[in-house]
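Every protein chain of the complex appears in place save one, which is left out.
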Amino acid sequence: MHSLYLLAIVAEAMSGALMGMRRGMDRFGLCLVGTVTALGGGTVRDVLLGHYPLAWISHPDYVFITIEAAAVAAAGAKWLRNWQRLFVTVDALGLIAFTVIGCDVAAALNVSPAIVVLAGAITGVCGGMLRDLLCNQMPLVLCKELYASIALGAGALYVALQAWGIAAGPASVVVLVVGFAVRMLAVRFHWQLKVLSAADSGGAS
Amino acid sequence: MHSLYLLAIVAEAMSGALMGMRRGMDRFGLCLVGTVTALGGGTVRDVLLGHYPLAWISHPDYVFITIEAAAVAAAGAKWLRNWQRLFVTVDALGLIAFTVIGCDVAAALNVSPAIVVLAGAITGVCGGMLRDLLCNQMPLVLCKELYASIALGAGALYVALQAWGIAAGPASVVVLVVGFAVRMLAVRFHWQLKVLSAADSGGAS
Partner (left out) sequence: MHSLYLLAIVAEAMSGALMGMRRGMDRFGLCLVGTVTALGGGTVRDVLLGHYPLAWISHPDYVFITIEAAAVAAAGAKWLRNWQRLFVTVDALGLIAFTVIGCDVAAALNVSPAIVVLAGAITGVCGGMLRDLLCNQMPLVLCKELYASIALGAGALYVALQAWGIAAGPASVVVLVVGFAVRMLAVRFHWQLKVLSAADSGGAS
């Protein structure tokens, strides 16, 4: 699980750096956006749960890893465009790994199961939301594809499996396999939630 | 006060969902924006005050209520456009209720009166600011109408009444009545703070 986490933060840092690049950021900006994308989800979760110290503050090497990954992505951007499929795959793995890790952190704090699921989804999704805010875009996760819903579903499955007496180890393997499969199918077949048209919207604010 | 709080988070969740709808979000995005709008103000206040656990973490049913409210608002958007007046009324009640609740939370932590007033205003105003950030708009509260100023005024009045020896119960009733009345008058007569024209602005950054 730990090596999966490292793989996930590397992938997220690279995705953040590439997005920043398209928005005209300098090298510092790329590294910062990459780091925020990779570590932001866990940071938001821990701040909301009051769970200190934050992971990257006790393990500063995580920050170095994400900065390196962002710098490598920026340097190799020309080649990475041919690897989009690999990125989507690693990102899907990362989403589920982040979610499972987020659930574990919250569960250790004795909060209710609903909050455990939410904490997992926040870990999976908030890094990308912060990346989009820094890039001055509306967060993609709010309007595109089955992404956050899969994080919520994976978290719920993980909590349910444990409630049914399955140990954390096997439960996380099951969730990883199922969640990853659903996410890849969603990408392949462009599954998405219905976007309600602007014409449907009311006038209240 | 508690039922007023529930009414307020329902109204805020609906307003967030309707705004998200106009920005083309999917069902998940609507529910998230609605929840952030409703619970964001209290969350920002509690994180700034270091007041853990957050309300919605000890009471996850608040999250379910706001998600339901957002989903209902999205489903009934066509009808809700005729209810704009009701929304503005409930939102005004919610603003003052949030402010009073925020003041109570801060006062229990023995901070200075100025911080109590600020905490009240943050509770009333930050949910809407987070909604606007997620929708990639400049926060409305920074440029339109007497809204935040009314929250600050209501907080100051509440603190002043208590300093003059009035108990929290009657003081909050007075603040609710006065604050609500001022807010409705501000809406009715389009009161707003002077917006300084761009031509007035200097060149420093």
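Labels A and B are assigned to the chains in the order they are written; within every chain, residues are numbered from 1.
The working rule: a residue touches a chain if its C-beta (ideal position, glycine included) is under 8 Å from a C-beta of that chain, and two chains touch if they have at least 3 such contacts.
Predicted model only: the values in this text are computed from it and were never measured.
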Contacting the left-out chain in the complete assembly, out of B:86, B:111 or B:163: B:111
Option touching the unshown chain, where A:13, A:80 or A:154 are the choices: A:80
Residue of A:54, A:72 or A:186 in touch with the missing chain, whole complex considered: A:54
Positions on chain B where the hidden chain makes contact: 47-50, 111-112, 114-115, 118, 129, 133, 136-139, 141-144, 148-149, 192-196, 198, 200-205
Missing-partner contacts on chain A, residue numbers: 14-15, 18-30, 32-33, 43, 47, 50, 52-54, 57, 60, 63-64, 73-74, 76-84, 87-88, 133-136, 140
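Following the convention adopted for this analysis, only the chains that are shown with their structure count from here on.
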For chain A paired with chain B, centre-to-centre distance based on mean C-alpha positions, whole Å: 29
